[in-house]
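All protein chains but one are shown in place.
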Amino acid sequence: MNDQWLDGERLQPLQLKFPEQLEIAADGAQAAVVIAPPALPALMEELRYGADWQFSMLSNLTAVDYKTYFMVVYHLYSPALRQGIVVKCRCEGENPIVPSVTHWWPAEFQEREVYDLLGVFFTGHGDLRRILMPDDYSGHPLRKDFQAPARAEKR
Amino acid sequence: MLHEFANVGLLLFCALLFPLLALGTAFFIRPKKPSAEKAIPYECGVDTVGETWVQFRISYFLYALVFILFDIETVFLYLWAIEYQQLGLFALIEMFVFLFILLLGYVYAWKKGALEWK
Amino acid sequence: MEVNNQELEKNFITTTVDKFLNIARSNSIWPLSCGLACCSMEMMAAAAARFDLSRFGYEVFRASPRQSDLLIVAGTLTWKMAGPLKRLYDQMPEPKYVIAMGSCANSGGPFADSYSVVPGVSEILPVDVYIPGCPPRPESLIQGMLELKKKIQNPELGRKTSDE
Partner (left out) sequence: MPKAQTYILNMGPQHPSTHGVLQVVLELDGEKIIKAVPQMGYLHRGIEKLAESRTYPQFIPYTDRLDYVSAMGNNLGYCQTVEKLMQIEVPERAQYLRVIMAELNRIASHLLFMSSLAIDLGATTAMIYGFRDREDILDLFDMVSGARLTYNYIRIGGVMADVPADFVPALQKFIDKFPAMMAEYENILMGNEILQARLKNIAVLSGEQALALGLTGPLLRASGVDYDIRKIEPYGIYDRFDFSVPLGKTGDNFDRYAVRMQEMTESVRIIQQAMEQLPAGEVMAKVPRMIKPPAGDVYHRIENSRGELGYYIVSDGTPKPYRVHVRRPSFINLQMLDKVCRGLMIADAVAVLAVLDPLMGEVDC
């Protein structure tokens, strides 16, 4: 079955367009484009409206806590060209800040969920607050160093 | 003549007796345990937000008015329906005139838009 | 004329008012429609055509706690929903009963070690009947309701849930 998710060499044009900020990680089962937060909006603009990309749908947006850094992962899909791409945004440190992509795709709820469960702050989101946990909840459950509060406090 | 009204009085008494009997026995039998949480207004399990005594729209009131109008009309029809056999042709025509007048009222309300919800 | 007790015994039932009321209550329990998770699907299936709760008089699912006397906790209870559920229980008029349906309500079930799940409804509500299963089949929900019926008819069977 032809894999519609772009692999290493089909991502080369992006490497040429963003030479130093962008690197291609093609080792795992799915190749991905890794970028730093500041350069994210430019890349997203290109992927959204670029002629040979046309990624008009954001399929999935999530984040992974790799203990020393966070990786915010975007899976974009283009029904027109039937191709998909994995964009990873690597941000260091304790509370990462990533530009929001709600300008290009409808990602309000997914970004609010990532903020709620992992504590990744999305600038320019407009209504970033907790979506699943109670509003007065402290801590972000999906972080690796998360300690579930003692039962008494939970009541 | 007086005993005619006795029947109405008896009917009224029985009509009152049934609800009082039902609610009365329930009042005596059921366990009474009032508590603060039980008195809080029920809103799907969460607190009410904002004040609940607000000026709501006039259309609720208009809708109720139009309903009551035609509800009373039916009450009159009941009385007429009971004595339908004994009353002559005159009552029949009389009732249709009554219905026609109310039909005019209905068309007027409809045209004025009292039935659409604004 | 000498009265034959046997004959009388056969034709009359002597009972106390409470026993009579309990029989009436136990045959017409109105559950509160408060389904939380997968167990609510089986609760609806029990109320629908094939397993038909109305054979026992329990099919009237009321939407408001004011008119219901049984709270079926059907699904996983999270800490966020614990407050509203406790309030729903408090707002139900006496006599009220609680059925914990499914292993999530009994003890947290597969999510017992989660950070946001109440490990068992008995943490916040006095529970009358526990129904095992994940989700329990409609037949076991009906059996649970019949257990509750037995419990209502002879209250000395179960421990005192509330100081009636």
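Order of writing sets the chain letters: A, B and C. Residues in each chain are counted from 1.
Keep in mind that, in the parts below, contacts are C-beta pairs under 8 Å (C-beta built on N, C-alpha and C of every residue); 3 or more make two chains touch, one makes a residue touch a chain.
Here the structure is a predicted model, which means the values were calculated and not measured.
Displayed chains that the missing chain touches over the full complex: A, B, C (touch as defined at the top).
Between the chain not shown and the residues B:46, B:77 or B:115, the one that touches is B:46. Considering the full assembly, C:38 is the residue among C:21, C:38, C:124 or C:146 that touches the omitted chain.
One chain is missing from the display, and on chain B it is touched by residues 43-46, 48-52, 54-60, 117. What chain A contributes to its contact with the hidden chain is residues 1, 4-5, 27-30, 56-60, 62, 64-65, 73, 75, 79, 82, 84, 86, 105-110, 113, 117, 130-134, 141-142, 146. Residues 32-38, 40-42, 44-45, 48-50, 63, 75-76, 78, 80-81, 84-85, 88, 110-111, 113-117, 134-135, 137 of chain C touch the missing chain (whole complex, contact as defined above).
Following the convention adopted for this analysis, only the chains that are shown with their structure count from here on.
The touch graph of the protein chains shown is a line. Here the chain pair with the top count of touching C-beta pairs is B-C.
Separation between the centroids of chain A and chain B, computed from CA atoms only, is 60 Å.
Distance from the chain B centre to the chain C centre is 36 Å, each centre being the mean of its Cα atoms. Computed centre separation for the pair chain A/chain C is 46 angstrom, with centres defined by C-alpha atoms.
For chain A, the set of residues touching two or more other chains is empty.
Residues 79-80, 82, 115-116 of chain C touch chain A in their complex. If you check the complex, the residues on chain C that touch chain B are 17, 21, 64-66, 83-85, 87-88, 90-91, 93-95, 162, 164. By the touch criterion stated above, chain B contacts chain C in their complex at residues 29-33, 35, 37-38, 40, 42, 44-46.
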